[in-house]
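After the structure tokens below, expect a handful of questions from me.
Only a single protein chain was left out; the remaining protein chains are all shown in position.
Naming follows writing order (A and B), and every chain is counted from residue 1.
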Amino acid sequence: MTAVAERVRHAAGRRVPTRFLPVVVTFALFVLMFAGGGLRYESFASGQVLLNLLIDNSFLVVLAVGMTFVILTGGIDLSVGSVVALSTMVAAALLRAGWSPVLVMLVVLVGGAVFGLAMGAVIHYLEIQPFIVTLAGMFLARGLCYVIDLESIPIDDPLFRTIAQTAVPLGGELFVSPSVLVATVVVAIAVYVLHLTRFGRTVYAVGGNPQSAMLMGLRVAQARVGVYVISGACSALAGLLFTFYMLSGYSLHAVGMELDAIAAVVIGGTLLTGGSGFVLGSVLGVLVLGTIQTILSFEGTLSSWWSRIVIGLLLLVFVVLQRVLARRGVA
Amino acid sequence: MRDLLRRPVWPLVALLLLNLAVMPSFFAVRLQDGRLYGSLIDILHNGAPLALAALGMTLVIATRGIDLSVGTVVAISGAVACTWIASSPDPASPGTALTGIGLALALAAALGAWNGFLVARLGIQPIIATLVLMTAGRGLAQLVTDGQIITVNNGFFAGISGSALLAVPLTVVVAAAVYALVALVTRRTALGTLVEAVGINPEASRLAGVRSQSIVWTVYVFAALCAAVAGLMISSNVNAADANNAGLWLELDAILAVVIGGTSLAGGRYSIAGTLLGALTIQTLTTTIYSVGIPPEVSLVFKALVVILVFLAQAPKVRALMRRRRRRRDDAPPPAATAVPAETAGSGR
Partner (left out) sequence: MDRSALVEMTGISVAFGPVQALQSVDLRLHPGEVHALMGENGAGKSTLIKTLTGVHPVDAGEIRVRGEPVAFAGPAAAQAAGISTVYQEVNLCPNLSVGENLLLGREPRRAGRIDWRGVRRRAAEVLGRLHLDVDPSSPLGAHSIALQQLVAIARAVEVEARVLVLDEPTSSLDASEVAELFRVVRRLRESGVAILFVSHFIEQVFEISDRMTVLRNGRLVGEYATADISRRQLVSAMVGRELEVLEQLDRAPAEPAADAEPPVLAATGLGRRGAIEPVDLAVRPGEVVGLAGLLGSGRTELARLLFGADRADTGELTVGGRPVRLRTPRAAIDAGIAFSPEDRKAEGVVADLSVRANIVLAMQASRGWMRRIPRRKQDELARRWIELLDIRPADPDALLGNLSGGNQQKVLLARWLITQPRLLILDEPTRGIDVGAKAQIQALVAEQAREGTAVVFISAELDEVVRLSDRVLVLRDRRPVAQLAGEDVELDRVMELIATGGGARA
């Protein structure tokens, strides 16, 4: 038995550790797709196209970060797309009512966190499946949008407009939007929390084996409720970034965006059963989704629905890959 | 009947009474051009696709599964049937419509078998396995329709939702027939019992020799077929296939209907009557919101509130808390020394 363990240990040490493998695959996929695009289309493989990927998807990055926390504990949050929409609506409506833009941002962020807190508390303390609770949250948030207004509300607040139109130069001809900087900071904080705090490690432990985490005396309740607070706050922040991007609040914003977020997380190598995955993987997942869109827009003749089909296929590949890795892990 | 009474009937009754209060003519039914009309008939007619999708979902959930791809199968079946009809040389003939319907059902069966393959054969968690088709399916539907809304002008196809049998809308007849068929099949064969056995205790079922794989395949194929029929009704109702919006979020409503009907998401015992009740509750809620004069878009808030209420009332933890409170009122106060932390009580299974 020891000999077997020895062999496993050596094999695991020499190759890429299994837990990094999905992320490496995703990274390779991203590089391949990007390089493929560069070979096929002129002006594709430019720095700005790469940066545009981030500019156009900064809200999705933030969303995927929150979703990563939730999925790491083995949960799911279906409400994120609706919370994005609700955030755009609340922001637009409050600005229309003449609130100060800074206060509006604060209200939106705190509102998202409280929304997540309520869902997390119901999930943990009342033991109702995350799927159902966040589904109700999805309906509620989307419905509240319509309560605020049935029509799209344009935003002409100077601060919001300024943020939306600012380009942060990076030297050369390159630039990013302020949203990209915000998303970068969020990713950095998420990496810090997940890897350098006890809360973050408890998130992984809960996803790996909730029973063990409890027996080890870890703060399971804090982690399980906390991830939904984080996801709610991230959704609200993504909503603000989306507001900058669209400069309007609208009930039909971000329909189905929860699926994009979940897809990005899974393609980024996070196990839907929890316990394994990385925020940076999710960022790569978002980039892969964005690259698919970019290639389709460069191609021109390929219709937009191909992106859904390709995303579905990628999901399939990664789900089966995860299954194979899990089986090998058991054997 | 006893079974039906145990299900939460109160939301539906409350909604119906509310309607009656707001609109006294709510229960009126009238006959016009050989077809019944009225609010109740509307609820049944508009609720038929949801009721069907929820029926398939019930059996899937009974085996401890879930099918997230129901909505996309709705879109695909409508897309296939309409595209076939619209592109055929004889787009008005009943034969063309029949072939289109057949194609749609066959494709749906194949998609159901695909879900079954991922779940039963590869052993992938149902929620993940069906997420694949949920994501890709709408793209497939758009691929079929080339991204257009395909309108058809075929009397036979329009008849799926427009015609009536003995004054009852065909949609209602079809849904009722499928419910009756499933009730009959699960009673006359051992399928119902074996589905429940697999859902309640998969390992015990395996050791008793139950072929759970083939049962799981069967229910996913059936769920897809139900969704396809629902999709045909929806697209026949508007004489068009909208790959983008047809059946959007229908799987979520279907899951809700199943759970409101008293079937646990954890699998096992299911209730077909309960699911029907759940589907009607959801549809009545939607109709009520119209009739009370609330903008239809706001209906989601009410839906969410109803869901939250029903689930809180059903949650074992909440029930236990209520029981404890009731007991505490009766008994002397218990010693405070043995407080159980929430984590312990939560994951102690």
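As a working rule, contacts are C-beta pairs under 8 Å (C-beta built on N, C-alpha and C of every residue); 3 or more make two chains touch, one makes a residue touch a chain.
Just so you know, these numbers come straight off a predicted model, no measurement behind them.
The hidden chain makes contact, of the residues B:Ala197, B:Val216 or B:Ile308, with B:Ala197. Touch with the chain that is not drawn comes from one residue among A:Pro158, A:Gly172 or A:Gly217, which is A:Gly217.
Checked against the full complex, the candidates A:Gly232, A:Gly275, A:Gly290 or A:Gly312 give a single residue touching the omitted chain, namely A:Gly275. If you put the hidden chain back, the residue from B:Arg30, B:Arg121 or B:Arg211 that touches it is B:Arg211.
Considering the full assembly, A:Ala205 is the residue among A:Ala205, A:Ala261, A:Val288 or A:Leu316 that touches the omitted chain.
Not every partner is drawn; the one left out touches subunit B at residues 188-191, 193-194, 196-197, 200-201, 203-211, 215, 268-269, 337-341, 343-344, 348. Against the chain not shown here, subunit A presents residues 1-2, 4-5, 8-9, 12-13, 17-19, 192, 195-198, 201-202, 204-205, 207-209, 211-218, 275-276, 329.
Following the convention adopted for this analysis, only the chains that are shown with their structure count from here on.
Between the CA-based centres of subunit A and subunit B the separation comes to 29 Å, rounded to the whole angstrom. Residue ranges on subunit B touching subunit A, taken from their complex, read 66, 118, 122-125, 127-129, 131-140, 142-143, 146-147, 243, 252, 255-256, 259, 265, 295, 297-305, 307-308, 311-312, 315-318, 342-344, 346-347.
Across the complex, subunit A meets subunit B through its residues 76, 124-129, 131-133, 135-140, 142-144, 146-147, 150, 210-211, 214, 220-221, 251, 259, 262-263, 266, 272-273, 303-313, 315-316, 319-320, 323.
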